[in-house]
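Sending over a structure as structure tokens; questions will come in a sec.
Left out: one protein chain. Kept in place: all the others.
Coming up: subunit A.
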Amino acid sequence: MSATIATPAPGTTGRLTIRLVLIGAILVLAVLPVLNQLPAESTLHVSDFIVSITGKWITYAVLALAIDLAWGYAGILSLGHGAFFALGGYAMGMHLMRLIGPRGVYGHPTLPDFMVFLGYQELPWYWLGFEHFPYAVLMAMAVPGVLAAILGFLAFRSRITGVYLSIITQAMTYALMLAFFRNDMGFGGNNGFTDFKELLGMPLNTDNARAVLFYASLALLVVAFLACTRITQSKLGRVLVAIRDAESRVRFLGYDVTRHKLFVFVLSAALAGLAGALYVPQVGIINPGEFSPGNSIEAVIWVAVGGRGTLVGAVLGAFSVNALKTWLTTVAPDLWLFALGGLFVAVTLFLPRGLIGLFAKAPK
């Protein structure tokens, strides 16, 4: 981290300001679990709710980063990133289900409750290995990554771009949602997974677990942010931006457009999957609703609100829109969808460069 700060890319002082603000924000986030340990009567005390919801938002911010990498830099507007996020979540959910062991309602030594209920005799083959944490984390990245690779290969190869690609990714998440709602898929159907007990030997739903997951998410956000910055500032990143702005010209200049786009799409999907894997233990549930096309498009609007193609904007958008959502759904639940819909309209019409565009000068 310090290396990046020590050698700022040639740029404006505005960029330096943004970095200082960012480091400040990370520090503020980092002390939240510490403040949570203060006695409740202390003015600096932070409630459990704040810690857990901020932890959740951090995973959302990672999802937003993933979307921004694909959309903001390579021009791939995926309306299916919610599905990659959910797939990662399901991978982690499977691990958590395996860790419940005989503590389920039916007390079966290996089978999760819903499988006992549905009359399974043994674990389906695709559940094997999920009792190991590293395998589950690997799958949380590999499953979305492979899906993105297949989808991307088919789409980019036949030069499906723009709204066509958006519609196809939306159809993908819709199909996955329908599939995961089915009981015979072996993923708990309608109810998904819940009632988790522990992760890595620590019981969930304790201050300790909350803090560990929080810091893990924050670490992922920082690492992902730095990695994305590196990628976008490299030669590869410049090619991606060129593809976004003039795909045919880049192709005729001799670059392999398909491979570039495939790389960034797969990386982005794997990152979204990882975010989902950290999201599930914090909220304690995963169900097919996470696949709903609305979720994916809502994540896209976080990026649009923050300012796409900036990375910082994606993180800012994820936090600010979700803060608005949390506040509004408690104050006036009926108004939230109006506000969200209004955001879609207002941002695209009046704030094409997002909130970041308000602060930073237009690049000339």
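FYI, contacts are C-beta pairs under 8 Å (C-beta built on N, C-alpha and C of every residue); 3 or more make two chains touch, one makes a residue touch a chain; residues count from 1.
What we mean here is this: contacts and distances are computed from a predicted model.
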Between "Cardiolipin synthase N-terminal domain-containing protein", "Urea ABC transporter permease subunit UrtB", "Sulfonate transport system ATP-binding protein" or "Nitrite/sulfite reductase", choose the name on the UniProt record of the chain that's been left out.
-> "Urea ABC transporter permease subunit UrtB"
Considering the complete complex, of A:A179, A:M202, A:A246 or A:A323, the missing chain is touched by A:A179
Out of A:V264, A:A304 or A:A318, which is the one that touches the chain we can't see?
-> A:A304
Could you tell which one of A:A171, A:A219 or A:A323 touches the chain left off the display?
-> A:A171
Among A:A40, A:V331 or A:V345, the residue in touch with the chain that has been omitted | A:V345
Could you please point out the subunit A residues that touch the chain left off the display?
-> 77, 151, 154-155, 157-160, 162-164, 166-168, 170-172, 174-175, 178-179, 181-182, 293, 297, 300-301, 304, 334, 337-338, 340-345, 347-349, 352
